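Of the protein chains in this complex, all but one are displayed in their positions.
Lettered A and B in written order, each chain numbered from 1.
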Amino acid sequence: MEWLSLFKHYSVLTIKERFQYKLNAILVSLAVFLREGATIAVIYFMLLRFGSINGWEMYELLFLYSYIFFTYGLFILFFTGLRDFEGLVRIGSFDRYLLRPRGLIFQIIVAKVDWFAAIGHGSLGLLLFLYSAFQVNVSWSAINITYCALAIIGGVLIQAAIFLLMASLSFTFISVSNLRQILYWNTRKFAGYPISIFHASIKILLIYIVPFAFVNYFPSQFLLHKTDMAEFPALYMYIAPAVGFALFGLAMLYWRYSLQFYKSTGN
Amino acid sequence: MDTVIECSALKKEFKINKRPKGFLGHMANLIVPKFEYKQAVSDISFRINRGDAVGFIGANGAGKSTTIKMLTGILAPTEGSITALGVHPQKDRKQYVAKIGAVFGQKSQLSWDLPVLDSFYLLQKIYQIPDQQFNQTLEQFTDILDMSGFIEQPVRQLSLGQRMRADIAASLLHKPELVFFDEPTIGLDVVAKEKIREFVRYLNREMQVTVIFTTHDMQDIEQVCQRLIIIDKGRKLYDGTVEGIKSTFGNEKKLIVQFESPACVYSIPGVSQKLKPNHVIEFSFSSDQVAVKDLVQALLAEHAVLDISITEQGIEQIIREIYEKGI
Partner (left out) sequence: MKKEFNFSVYLMYTKTIFLSKLVYKFDYVLGLLNTCIQLFIACLIWQTLYGGNASVEGISLPMVITTIVIGQGLSNAYFINDQAVSKLIKDGSISFTLLKPVSFRLQLLAEALGEITFRILSNFLPAVIIFSLATDVLPPAGVLPFLLFLISISLGFGVLWMLSSIVQFLSFWVMNVWSLSTIKNVLITVLSGAVIPIWFLPEKIASFVSYTPFGAIYFIPTRLYLGDIPPAEAGIYFTQQLLWIIAMLGISHLLWSMGKQRIVVQGG
């Protein structure tokens, strides 16, 4: 548990750092919160008029969406360092991590624990999740709760795996921000909706290439049993929580392999 | 003697992504990236013993920092092997870096917005330094490096010299047995430089820490290091004592003679002459070909001389010539 105390120490430091600019920190959280809220507001207004999308009612859609926000909020809390890793490589600050007798991924995680962004992103996700979880027709049995918790961890890990892959690639390529824009941010725009409404090619993208479907769609289906699940193998609902763990494991292997390509900077 | 670092045939090649031209180039580059290779270190071998203080010098781009980064385990050598403190720096990274320290003059490891002390406490946690040892070391460093005046200030408010001292302390809190300094005196004034040299000397002499030091300031080397390694274009040019380089390369002498009246001196084999104003002639020669005594005697015998002075090449000058011409 020694690492936990280091995690705490780092958290206190980053919060202290941020609190040098107090108003700033609060404004950022608020802005992030509202920005995520805007997406929800749009869905809410649409559904208020139209009732449902492909058989998904308002609360079910909000439930589906809340997975994205909630897992991203957790992701941001632990993996901001991973998201911004490219910058670290470009200015050569990664040197310092290599010089310290601690695990690299561990350092990347703890050095940038970002409570303020996490609160902005995560609180909305959590509120939305709790709110919609009791409106939708799910019996919260022990199994379902366990599944849900595992699926959320899995969802965080899927996103972490994508960013870890980008981080590994940034050792070899100068800039991965374009790639990240295409693979992550653009794909994420699809993921807020039931993927059954999309063309086959986009389904393939969301299931097999950038597997956002395992972050929210399949876990939601496990709990909600909507009819549009019929076109996908039922197995996907059961393995959804495991996908994240598997992908993150693979991404870790690739990361280990890529480390040797780190070039530092010219001075 | 106890070997601390042993490296042989070190080579480092950087793979550089060629910047594509035009739009098609950019697209093609995404699919099949084009690279070119740049050799930063071509072939360097040496051994460093416990308690050594070794200076690395070389022109800009010679490969000093790259070598240091390989020795600290930051970079993987393209070829060659390194054993340091008995382990492989990259494979046994955690074990190795716990016992070394590294100061990079150009990069701070301190947190920009936080007081220096906060960064120190964080390092205590990272290196798991026991409280008692930490407090003792901190007190000692604060004293020697004269940090008490600014230790509670955020790093962004420090002067370069203060920041550098804080950075050095930060790298040494865990009492490493082997320390790398990459240009720790860069951009500092004479007094600040002196403070840092004194500290490094103290580390090396009193605490038996093995020190590896790169710099462009020869005074750093003369005052801190016993041993000097010159690197040029990724190769080792010289490896020996600081004194040794003077006796090996510093044999060019100059005799400056002022004559009473315009004088015409016959050419002497091995000696070149340069005419200066006020009847002064500057004779340059290599001390192993021509003896000063013979030359002076010959001159005094034939001419009326007002004044004679003799200069030896300083180390700065020797190094400059080595950079310019090679050995």
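The rule is simple: contacts are C-beta pairs under 8 Å (C-beta built on N, C-alpha and C of every residue); 3 or more make two chains touch, one makes a residue touch a chain.
Values in this document were obtained by computation on a predicted structure and should not be read as measured data.
Interface note for the absent chain: among A:S5, A:Q181 or A:Q260, the touching residue is A:Q181.
The chain that is not drawn here is touched, among residues A:R35, A:R90 or A:R256, by A:R35. From the options A:L4, A:L23, A:A142 or A:A200, the residue with contact to the unseen chain in the full assembly is A:L23.
Remark: the residues of chain A touching the chain excluded from display are 21, 23-24, 27-28, 30-32, 34-35, 37-38, 41-42, 45-46, 48-50, 53-54, 178, 181-182, 186, 189-190, 193, 197-198.
The working rule: only the chains that are shown with their structure count from here on.
If you average the CA atoms of chain A and of chain B, the two centres end up 46 Å from each other. Only residues 2, 5-6, 9-10, 13, 16-17, 20, 92-93, 95-96, 98-103, 173-174, 259-264, 266-267 of chain A touch chain B when the two sit together in their complex. Contacts from chain B toward chain A in the complex involve residues 14-15, 17, 33, 65, 69, 72-76, 90, 93-95, 97-98, 100, 102, 104, 106-107, 109, 111, 113-114, 118, 121-122, 125-128, 154.
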